[in-house]
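Note that one protein chain is taken out, while the other chains of the complex remain in position.
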Amino acid sequence: MAAPAKTTRSASTRTAGKAGSRSPRRPKIDDAERARLTAYYKQMLLIRRFEERAQRAYTEALIGGYCHLNLGEEAAVAGLLGELNPGDYLFTNYREHGYALARGIDPRKVMAELYGRVDGVSKGWGGSMHMFDVTHRMLGGYGIVGGQLPIATGAALALQYQSRPDIVMCTMGDGTVATGAFHESLNLAGLWDLPIVYVIINNGLGMGTDVAHSSAEPDLYKRGAAYRIESARVNGLDPEEAAAGAKRAVEVARGGRPYLLEVMTERLRGHSVVDPAKYRSPEDVAALKLNDPVQTFAAKLKDAGVLDDDAVAEFDREAIAIVDDAAAFAADSPTPETSTLFDYTYATPVPNDSRRYPGEALFPALPVAAGAAGRNA
Amino acid sequence: MAAPAKTTRSASTRTAGKAGSRSPRRPKIDDAERARLTAYYKQMLLIRRFEERAQRAYTEALIGGYCHLNLGEEAAVAGLLGELNPGDYLFTNYREHGYALARGIDPRKVMAELYGRVDGVSKGWGGSMHMFDVTHRMLGGYGIVGGQLPIATGAALALQYQSRPDIVMCTMGDGTVATGAFHESLNLAGLWDLPIVYVIINNGLGMGTDVAHSSAEPDLYKRGAAYRIESARVNGLDPEEAAAGAKRAVEVARGGRPYLLEVMTERLRGHSVVDPAKYRSPEDVAALKLNDPVQTFAAKLKDAGVLDDDAVAEFDREAIAIVDDAAAFAADSPTPETSTLFDYTYATPVPNDSRRYPGEALFPALPVAAGAAGRNA
Amino acid sequence: MTEMTYRQALHDTLRSELQRDENVMLMGEEIGIFDGSYKITAGLLKEFGERRVRDTPIEELGFTGAAIGAAMLGLRPVVEIMTINFSLLALDQIVNHAAKIHGMFGGQMSVPMVIRTPGGGGQQLGASHSQNIELYYAFVPGLKVVAPSTPAEAKALLMASIRDDDPVLFLENLALYNTKGEVPDGLEPAVIGKAKVTREGKDLTLIGYSRMALVAQQVADRLAESEGLDIEVIDLRSLRPLDRDTVVESVKKTNAAVVLEDDWLTYGIGAEIAATISDGAFDYLDAPVRRVAMAEVPMPYAKPLETAALPSVDDVINAVHETLDAVGRRR
Partner (left out) sequence: MTEMTYRQALHDTLRSELQRDENVMLMGEEIGIFDGSYKITAGLLKEFGERRVRDTPIEELGFTGAAIGAAMLGLRPVVEIMTINFSLLALDQIVNHAAKIHGMFGGQMSVPMVIRTPGGGGQQLGASHSQNIELYYAFVPGLKVVAPSTPAEAKALLMASIRDDDPVLFLENLALYNTKGEVPDGLEPAVIGKAKVTREGKDLTLIGYSRMALVAQQVADRLAESEGLDIEVIDLRSLRPLDRDTVVESVKKTNAAVVLEDDWLTYGIGAEIAATISDGAFDYLDAPVRRVAMAEVPMPYAKPLETAALPSVDDVINAVHETLDAVGRRR
């Protein structure tokens, strides 16, 4: 069984050596630019520290279920979401803590969701995979691979229907490109001129399966052509490059056409917190270290004179403080009362809705005497 | 809502004026060539007369269910199937009477299936949409749009697994390209190097929805690129052109790679026998007449001196005789006994399988006295 | 009062809802230029345009999912899935998404959409086109499932479904489209979640929904006339929520029940109805609850086989007789 020409495993080589290569020293950086770059860095750092904290909390059994981290995708997340307006809508998959943070949701609420508490973004009903915040227009967090795509596509249809200026961004993993949902969604978007940016976060792996084993066309962005959708691939280990890609994509979407953006990233750890990722070769793991986007970007900013070691250390302390505070808040937040179990089955109340706990009888026994009314008794 | 550049409605213009244009008079035609061309014509004519007969039988209520005809697709069917070996496998959709005939299945058995009789190819269990003949390696006839694609793909996987020289041909309509099943199947075939030819019979319409309203990329063969699958579009109103396209496709598949072939045809009547096709413009209908593949090919063969009017008339009488005989045979064939209702639920018999007719009780009443054994009685 | 077909009632309701609320829009295969596979939407594309009445490609998963997202942003999409058999392709979007979004995200958003789709059987469409799989929806918390049997119910329930903030599976039936009935003028939306006693009686209760609610009526009428039997008939109308009380109260009165369904018997809708009665009316039942359902086979094409596989009026009458015999032995 000959696989199609295998793409190499590291995002930097996969994007022709762009990632990780330092940009030449910039001659002048004005204050606005300095602020922008610093903001990216702080954003990336917050995600990094948050995810590390989540990982710890998971091993301490404070977080349950599956827990997928954005470690290695910080630059992509920061770069992409920086291009969205507050009015735009975001749909993601289950690997979305960083997106929630970058969208501006209070880290306390994100952490509280991981802890399954009432102050969580989804009130403790969603957990790690299902972050949702209607006020920040982050409409999930979906655990079914590809599930978010048709839904996001429909959101874009509503925006078009209502002639609104907003757009939809819908992210997915590289493995998701194989799903029928991908095909059906992009076909609708291309056919109906929907204002949506589909983003493939290509971290090279599904769970342990690499792109060469999941996609007959491993240059994933090329799939856009099958729907007459403009597409491009960018390096997602650098927030500026990710942002540049997103800028074009968002512009096209705001102009009323869909766009497909492939963002090359790395997954620094296992698929989820519990995965030791033994299927990775030592070389792959070594290459990963060189491509750490947070490190790389720090070095780049230091090179450019935007940051010094003190600032880096200071920002790190800040990020850790935010994350510590979030964890403390989450730990203090109450768990949902079991009396609320039936509160969210329906939005419109309906007669005869079951509100039965498992131990209850369908027809609770009548007081002893009453049974005698029956014929057979 | 701007649709993508609309492809025009007639297959001939859709293939850059190739179809229907007469080829220049051929200087010399040897006997083999003459026989080959004549065989195409006879094959096409048989399909034409068979489908007309099916239409009549349907209006006479001798055929039930849905009934989709190959009228307008005769050249495509004849040209395509001529390139298959007896050892190859064919999977189609529900518009498949012509394929069954061209695959060499006895017209009597095909007609008997339409009539729902025991001598039908599928013993009367399948009907118009579900022709299946294991000895001719025609493995369905599927009514779910796109349903045949993953199955055909898996058949190709088995051929590869068993290192057999045979290939699979899997046909579908233009509307089928939108399904997730298309995407998932072609991705597998491209990824795993499967020996399969996917054929899109592009008759321009789903039921009443044209390609411009169903596919973001209306040049359907171009979708092959998304899976690194070689592809081409050919004129399917001429059997030789369809055959030439199939020849290349089959060659690629036998070499161990999938192929996507788009064959431009016409649907001369409604979607199914009961559809008056009122959604078609008078111009479209007029254009159809000019593109009738049987007429066109007859004219071409006459031009080339292969046939004369007598031969055409003679072949027509032959085709009608075959079809009449098939109809008579079908009418004489018995309907299945209701006692056979439970014969095909399982291939491996299994205890406790339900063999209950709707009027029967799950627990037939005991003889009157027996009830008294119970406690409550 | 106007007499009209079930088809007409659906058509008129879609039209008036489109007029009433700008956010209502229709999506589905062949609903526009083809006028709908079963002509429910005939003329609506012409009247309301492509924005409101949208032909989709053949991708049940994609467009049903798109309706979910559109609903989350404020539209009220009414999706037509051509027959319920094809809805299997959309099941992930309906069950894993539409039914879950309100709960999974702590009640932040709702999904006000309707999926209209006909069940059937008896049209010689073969195994993959003749299934009655409403069970797949009725089973799922977060969905509402309604199944009208008459033109008036069709209208009242469709209005209610479109105006409801939750995803509603609206079950139609190929065999009902041409049936006729009186539709009151100024009909109000129905209350989803309630069954209806459509005929009062004391000898036995017949329970059905969709086509089988009509068959129940026919049987009751026929047995009243021929044998003077006084049969009560219940039209379930809503499969989720299920109105257990109406069913149980009836059987407490009649002491016997036969459940009618067009799906397969084992694990079918009728299993829950029979279990419910056997539990809630335990002390009142004079005979086992009988179920009349489809034979458990992939539906054959050939007419005699198909007929043998489908429950008929005679099968129901036989079940009523056998049940009353059993009651007689006990009384």
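The letters A, B and C name the chains in turn, as written, and every chain counts its residues from 1.
Note that in this section a contact is a pair of C-beta atoms (placed from the backbone, for glycine too) under 8 Å apart; a residue touches a chain by one contact, two chains touch by 3 or more.
Just so you know, these numbers come straight off a predicted model, no measurement behind them.
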{"item": "Which displayed chains the hidden chain touches across the whole complex", "value": "A, B, C"}
{"item": "Touching the absent chain when the full complex is considered, from B:I151, B:A212 or B:A299", "value": "B:I151"}
{"item": "Hidden partner chain, touching residue among C:A195, C:L242 or C:V316", "value": "C:L242"}
{"item": "Residue of C:G49, C:G74 or C:P298 touching the missing chain in the full complex", "value": "C:P298"}
{"item": "Which residue of A:Y41, A:W125 or A:F315 touches the chain not shown here", "value": "A:W125"}
{"item": "From C:G126, C:P148 or C:G181, residue that would touch the chain that is not displayed", "value": "C:G126"}
{"item": "Residues belonging to chain A that touch the chain removed from view", "value": "1, 64-66, 116-117, 122, 124-127, 129-130, 142-147, 175-176, 178-180, 206-209, 213-215, 271, 279, 335-338, 340-342, 344-345, 354, 356-359, 361-363, 365, 368, 371, 377"}
{"item": "In chain C, positions touching the absent partner", "value": "61, 85-86, 88-89, 91-92, 95-97, 99-100, 102-104, 126-128, 131, 133, 135-136, 138-142, 240, 242, 263-264, 266-272, 274-275, 278-280, 282, 285, 287-291, 296-298, 300"}
{"item": "Contacts of chain B with the absent chain, listed as residue ranges", "value": "89, 91, 120-126, 130, 132-134, 139-142, 144, 147, 149-159, 161-162, 180-181, 183-185, 187-188, 191, 343-348, 350-354, 362-363, 371, 373-377"}
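Basically, only the chains that are shown with their structure count from here on.
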{"item": "Of all other chains, the one whose Cα centre sits farthest from chain C", "value": "A"}
{"item": "Whole-Å separation of chain centres (CA-atom averages), chain A against chain C", "value": "39"}
{"item": "Separation of mean Cα positions, chain B and chain A [Å, integer]", "value": "44"}
{"item": "For chain B paired with chain C, centre-to-centre distance based on mean C-alpha positions, whole Å", "value": "34"}
{"item": "Multi-chain contact sites of chain C, meaning residues that touch two or more partners", "value": "51, 57, 59, 61-62"}
{"item": "In chain A, residues with contacts to at least two other chains", "value": "180-181, 183-184, 187-188, 191, 376"}
